[in-house]
Structures are given as structure tokens and as C-alpha cells.
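Other chains dropped; remaining ones untouched in position.
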């Protein structure tokens, strides 16, 4: 009910605040017998961690995951797998000047109103720091999908501000996204985008962007009819990531402009389709084609410029951006998008096992 | 697990197939003491029902909802409220020629693969007919929101194919959408769009569109942090509607192009905001401003043109569109979008009651 | 949240009140491909229905189940299976004299207090009539268990008032329980118990009893550790049946008197156990031995004698038993106990499929 749990069969529950002792996650429902590679968990956390490049926040967190339960001799045992990630560099003092001030387009006001109490040291539970826990869990989901079905998930930055990659994912080497600090799958565009973000950063401003994600080798049959359609669960997963304002899959918003005679994906005799406007999902169920979708991120709300705001009594106050924040969230959000994708697919992979007797 | 249930506190479960005896819905969790107006339920069903105008399918269904349980002397009793909507005009024969043929961009292939069995008489469970059950339940959710909090929900068609309404919702009289058969809140654009759909229909083709939805007077505090953010649940709700390929709220995909200094919604001293790029939701929680979002629908897959496809053994067959289908889904989808919005808000309204002691 | 749903993977939701239009049930999660025998559903309903013998209520209900969805050509399709059971012989007038009076040890007072509104025509939602819906769903669960794993479930009356069957289930022919109107697996005891119930009935009184249930051929592995232990879910299932006040499995309450050296079930080399004080469940997980348990029912609260009570304003009033009620609930409760057992086992059978990769 309180919204800290995601998934039904492969279920995660996260906990922890940005300026508390630690954050963490319980994975409940991972089948026994999975090989758990902790290096891979750490590797994904490193892709998300702050301070990794000049275009990310300089907050220093090693984000070292400790495993507390659920494995024995390197394998999952069918019991809850728990990761703990201690908070190290909270610098709560950066927030002292903000006591009582509601930062614009943050969750300060809504949390205060909803709960009547608020940890003013950063975003608390609303901080994107919580997503580190998702990345740790998502790494296990990725291993699961790889080991049971060979599924591969790759996300990359496809837009920063108005700069948009004009190639489709098929024209790109997706793995190359890891070769640049932006995680854009086109090296040239990456360079231009990085320069642009750096300018934005120097101006004390922030900018939005889009991430594209592709899942390959997904077997036919994942997704449940009606409410838990595969793309509905992917959409919810993406929209639950901080700063996300939009989700589209397959033809997406452009599909609204098309005619049925253009949009229909005709079958080949092996049940593959000639086109893939459906984005690999028909009737909410995977059809064996590539699954792909876009996720839109708004600009980070914390800017290094003065802003007029109000305190909790409604008095006008001036807010001065301090602390260490990301000029653009997308480079660090790539592993988060992948993690949430993996969690949705793992969940539906398990759920699908009971479709037929 | 099987995906036929939506919501946690105000929860619905739908049942039934397009060519079976009936479809229906159980609402579980509606508090006792609500005045239930069955005319309002029927009125929303009439807005969704087939055959209502020249730009909808000519299938004839009265879609008369019978109430089976959950009320006493006109009020909800706190027990499950059940609606039954008998199927009347199935004309299963329209589908006889399709036995074994997989209709492109329908759920025929994925259902067959997932379940190993398929009711070939229309879409079965994957048919949009299921959404009538949602509309009946949504009508109760609307009454609930109106009676407990005065919340108002209005959806309207804002795009058909490439024809896009260029006014924001603030510039429109939302109630006027009901004055035309398209449910577009701009009478002039409505006329042009209707003519366009009629052309598409005559060509045996179909076209996509976009619906915009606005919820006003939503109190501060609805939505749960982390996974069940209000917009994440709205997004899932919309993406679970047949043919939806995209969802964006507030600034949406355009927000990805903006700078933080432009996008931040500065507070007034009454905690309202000067702008509303946040779409009425901050940190996943309603902030008291209008909630608004767009929902993209792909073109209906059934077209009245010959299409090459395959049967379940992979043999190439020719498919001839028959039956009675919608050239564009958006006019009938307006009440569905409203219904799902109401269900999400009712659910979160109840969930929010336990935020504070 | 509102408690009308049971199960996670094989999930049922019931609806309807004793004096409304109909009661019914949705089964969500039954895998596709199951052969559904509607005669078997009706046969179990007939075992539960009123008016079947002199020791049950004379209320007349045919309890004919209509199937509304979820099957195609005699097989389940993986979509929700819905049964509707119309109410026929409500005789609401029998309750007219009770308007405002709270019947002792019924749910009248607690429902009025909880909901602020109450259907005074009989128990409404609290009536045991709701269990007919469970029996219909349980019949499908039984078919499922039989078809996938050969599991057999048999319940029988083992006690009425102070008259207690002193044989264990191993000493009895469980199938013989259906040969007498009490459903006691010992013909001689059955005769004596029936006579006793008849006396109680003539005195306008009621009496309690115990039902024993045995599940054979349950495979090893059903049940989840910690909270959803198999016996914990069985216990909840039984305690959710009207009038149940106790549940014990295996050695039960007598086990509290035993020493560990007596109680431990030593293994044979085929992993069966020499004794079965564990009742077929160890660590919450089935171990392949017979599962057996006892369910205690209090006497029916409606008696045909005058009782002093109060109305909703707290005024003392005299209540005269009218209507048609059961002198002892156990004969009709036998199929209910079996149904709930089948639902728990079907649920855990599905859940267990994801224990290992």
C-alpha cells in the first residue's frame, strides 16, 4: 500500500533515505539455483554512482553493496536476497540553509503536506539515491534473465535537450554506449551532447533528455492480459524513476499519426514480423521481436542559481543552490532504466510459467 | 498474478470475453455510505458503447449494466459491488473465416503461443469490449471522488492522425467535448477531424490519435513515494487500455528539451505554483494543481482491406477484413481514459488516509 | 484490502449477499488447458445446498451455477472463470420482524458499527450463503489438482457436540462419508449423531461439531517458508469459513503434551516417515505424507427459541427465531472444507513452480 514494493513474482522492496544510515533492497521470489555474481552487481552500481565523470554530481559515494542474505556458496537459495548500501558522504550541512524552504519542483512540499514531517536533509526517501537499491536488484534480475533465457537488455542516451539522435537502435552498436561518459550509442553525438551538458552545468543550470532501451531475445508469452500488459508494467516501472515524465514503446506517440495499413506488422511464416511498430508486444504479451521504448526525463530540479520560493509557513524566501548535483540525469539513469526493465521481465518470466497446465 | 485486477484499496477485477455470455466487474474496497447512481453508470457506458455514431463501429450492443451486489437502498454497503453486462450482438460468424489465421497486430498469435488455446471468435479476452467493465467501475469511482473530494475529471480528443489541437487545456471548454461525436473540446477542429476519420473509414483504413485528460480539485497528498507514484499508476492505467502506445504527463516528452531554470514550477505564497510543468504531481504526489496528461493510441489493427498473414502452422493466408470495427478508437476511448483516471485517484485517495497517524 | 479475495496464484474473489440478486465468484489464475467439468461443479454445490435432508435448513435453493467466462470448448483458456449463482428463495419477510434487532452471536452489530449501514434481510454478506461461491471455485481447484498431480481431498464429520469419532482417518473408509446425510465416515456413529442432531433441532436448538480433512498424494514442496507456510494458509482458509473457532493439523493441540522424542517423525530410506505427527507438513512445506487437520465449528447462532437482545439504539427487545436454519452446520460444511483445502493446494502448487530455476 505504501508503494515501496515492485513486482509480484520477482518482487523487490527498497528502503532507506538519502541522508540516513544506509539504503537497501530485499529481492523476494528469486528462484533457487541462480549463480549470483557480486562483481556484476557492483559493476552496475558503479555505472550509476555519483562522481563518475565531469558531467555527474561530485558527491562521493563508493556505493558498495553488501549482501546480507539469500545465497549459499554463490547460488541463490530461494530465500530473500538482501543488499545493503551504506551512505557515506551525506554532507547534511549542505542542506542546513534549506530548513523550512520548499525547493521548487522537488518533493519537499508534497512530502510535508502528506506526512506532516520531513527530513530536510536532502530529498530523504524522494531522493534518486533510492535507485541504487533498484540497480543492485536489477543486476540480479539481469543474471536471472541471462541464465534462464539469454535475454539481453541495453539502454542508451538518445536525446539531451533538443539534441536528438536521428538513428534507430538497429543502426547503432548498443554496446558502444559504455565507451563514453554520457552513455550515448553514437560517439559523435555523444561528444556534442557532453559539451552541451558541460555548458549547461557551467551556467548553473540543468537539462532533460531521453533514454532508449532495447530488450533482445525475449521469448514469446511474457505479459499478462488486461491490466498487467507487459508494456503497462514497463511504463509504470519507468515512470517510477525520478524525473521521468513520459514513456512510449514501439511506434509510441508517432504511432498516433499513422494509418492502420501502415502500422500493422505483417507476419513472416516463422511468426516474426516484417515491421515492428508493435515494439515486440502485442495484446500486452511479448511476441518474440525486439522490445524497445523511450523514456523522457525532465531537467533536474536542483539548479545552482538563486530561486524565489516559500517556506512551510508560506513566507517568501530566496533559495541558493548548494550541494553537488547532476546537470543532466540521463548518463546515470541508463543503468536504472536497464535495472527496472530487467525487474519487469524477470517478474513476467516467472508469472508466465503458470499460463498453461 | 494473471493481471485481471487493478488497484489496491479501491480494487477492480474484470471478467468476460467479447463473444462469451457476458462481461463484468467486481469493485472491492468501495467504502460504505456512497450514493450510487445507476443512471450515471449507464450514461458513461453509453458514451463508450458501439454504434453511437458514424465514426464508430456499427456493432450493436445496448451495454446495459445490471448490478448484482454491494448496494442497499441506493447506498454502497462496503461489500463488493458487481456489474454484469450481457453480450448481445456477438455475430461470431463474422470471425469464422479467420479460424486459424493470425490477424496482424492483434493478440491472436501471442495468446495462442502463451495459452495454447484461443477463442477465435474475435479478440476474446484481448478485445476492447473488456473496457466496458472498466467504464462501469470507473463511474462509481467518479461518484466516490465527487462525493468525498469534489474531484472533476475530463478527457477529450486532442489529436487524430497528424491533426493536432494546438490549444492547451486551459484554453478550452472541456465540457464542450461532449457536444460532438468525436469528443474533441474544440468544435472547429472536431469537425475537420470527423471528416478525416470518415475518409479513412471509407478507405477501409484506420487512424491513431491522442486523448488529453485533466483532473481538477485533486487534494494535495495523493500518490505514494518510490514505485507507486501517482503518475506511474496513471501511466500503467492508461497503457493497459487497448491500443495505447504512449503516456506523458505535465511537460512530458517536451520537458526533455527544457532547462531546469525554465521547467521549475515556482511557488506562490499559497503553495500553488506559477507554472505547472509538473502536471500537478511532484515526487509522485499530487500538489493540488491540475493533473493533466496525454495518451497516444495507435491505429486500430482491424482494417477493411486484404492483408497477407499466416495461420497457426505458419502457412501464408490472405485475410479479408470483415465485421464491424472502429476507424479510430479515440472517441469511444474518452470515457475509458476518464474511468481509469478515476480508478487510480480513488485508489490513492483511500491509500492516502493512512499516511499520518 | 476489503477481504473478498483469497489466494495469490490461483486466486478467487467472491461477491453477493444472501438476499440480493445473486452470488458468484471469479477464479483468476487457473492455467489454460484444464478440462472443466461443469457437472462436477454442480455436484459439489448440491452437497452444500440447503434443503438436502432433515438435518439441514429447509430453505430451498437450487444453487445452479452458470458459467459466464473463462472456458472455450470445455477447456480453461487462462482468462478469469466466472460462476454466477442466482438467489431464488430469499423470503426476506422472515427477517422483517428483526429490523433493528441485533441477533446474538451474529454479525449484525459488528457490521452496523463497521459500515454504518446494514442489509437487515438475513446476514447479507456475512451469511454462509457466500460459501456456495467458494464451493464452485473449489470444484475447479479440485479438478486442477486431480489433473496435474492426482491429489485427492476428503473431508468428513468427526464430531457432533460431545459425540466424537474415536477412530483415526486411517481406520476409516473416507469415501463412505457420502453414504449418510451427516457425512460422517463411520456409519454407526453417523446414525447416532443424526439422531442427536434431530433431537437438538426439535428442541429449537443448535450444536457444534468438528470436521476432519485429509489430502492424499500431495507432492513434496508445496508451501512457502516463513509466513505462507502451507498449514498457515490452510488454517486461515478454514478459519475464514463461517462458524469456525479452531484449527489444528497433525498432532494439533495434543502435540503440546508430547515429548520431542515421541513426536519426531523418523525417516524411512524412501524419505517417507514412520509416524506422521507433522501432518504431512514440515517447515511449512508438504513432505509427501498425508496432510490432515481438524476444523472446529461452533453451534449455529440462530436458534428457534426466544432470546433477549437489543436494537441498534440499545433498547432491550425480545427476538423470536424464525426462518429456516441448520441445527448443525457440519454436514453442509464438509464440501466447503474440501473446497478451501483445494484452493490452498492449487495456489501453492502454482507458486511452487518458481522455487527453482
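Here are a few things to note about the model shown:
First chain written, first letter: the chains are A, B and C, and each begins at residue 1.
Operating definition for what follows: a residue touches a chain if its C-beta (ideal position, glycine included) is under 8 Å from a C-beta of that chain, and two chains touch if they have at least 3 such contacts.
Note that the coordinates shown come from a computational prediction; the quantities given were computed from them, not determined experimentally.
Of the identical chains in this model, 3 are shown in place, and the full complex in the file is built from 4 copies.
Throughout what follows, only the chains that are shown with their structure count from here on.
Of all residue numbers that take part in the contact between chain B and chain C, over half occur on both sides, making this a same-residue interface. Separation between the centroids of chain A and chain C, computed from CA atoms only, is 46 Å.
If each chain is reduced to the centroid of its CA atoms, chain A and chain B end up 26 Å from each other. As a whole-number value, the distance joining the C-alpha centres of chain B and chain C reads 39 Å. Residues of chain A found to touch two or more other chains are 1, 9, 225, 354-356.
Across the complex, chain C is touched by residues 1-2, 4-5, 8-9, 11, 13-17, 20-24, 26, 28-29, 32-33, 66-70, 72, 75, 77-80, 82, 84, 114-119, 124-125, 350 of chain B.
Residues of chain B touching chain A in their complex: 1-6, 8-9, 14, 102, 104-107, 109-111, 113-116, 123, 125-126, 130, 159, 161-162, 200, 205-210, 220-221, 223-229, 231-233, 235-240, 245-253, 255-271, 273, 277-279, 282-287, 294, 296-303, 305, 307-310, 314-316, 351-352, 354-356. Partner chain A is touched in their complex by these residues of chain C: 1, 9, 29, 31-34, 78-79, 144, 147-148, 225, 350, 353-357.
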